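Only one protein chain is missing from this complex, and each of the others stays in its spot.
Moving on, here comes chain A:
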Amino acid sequence: MKIFALLATLATGIVLLYGTGDFAPWGDPNSPANSHLSPVYIERAVEETHVPNLVTAILGDYRGYDTMFETVVIYCAGMAVVSVLRRSRS
């Protein structure tokens, strides 16, 4: 059984390593992740939100609803923990 787990892990790892062949090298400024959308955010964020920290600007201003519902996720997790751990009275 553990042999099967090891074989499945190795197969997944080999597929993932084969997939890294198409990635851009580490730290490449012209990689797709760095060249499509993010320059727009970096250039406009201070002008539009007046927040010097770009991560905060994107998290709080451009993606405000996302952040709001993250707190809902935390709240739901807390409710789930309480309802799972509560001992029933009977």
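One rule holds for everything that comes next: a residue touches a chain if its C-beta (ideal position, glycine included) is under 8 Å from a C-beta of that chain, and two chains touch if they have at least 3 such contacts; residues count from 1.
Basically, contacts and distances are computed from a predicted model.
J.: Could you tell me which of "Protein translocase subunit SecD", "NADH-quinone oxidoreductase subunit J", "Multisubunit sodium/proton antiporter MrpC subunit" or "Sugar ABC transporter permease" is the UniProt name of the chain missing from the displayed complex?
T.: In UniProt, the chain that is not shown appears as "NADH-quinone oxidoreductase subunit J".
J.: Touching the missing chain, which residues of chain A?
T.: Chain A touches the chain not shown through residues 2, 5-6, 8-10, 12-13, 16-17, 20-21, 23, 25-29, 31, 33-34, 37-39, 41-43, 46-47, 50, 52-55, 58-59, 63, 66, 70, 73-74, 76-78, 80-81, 84-85.
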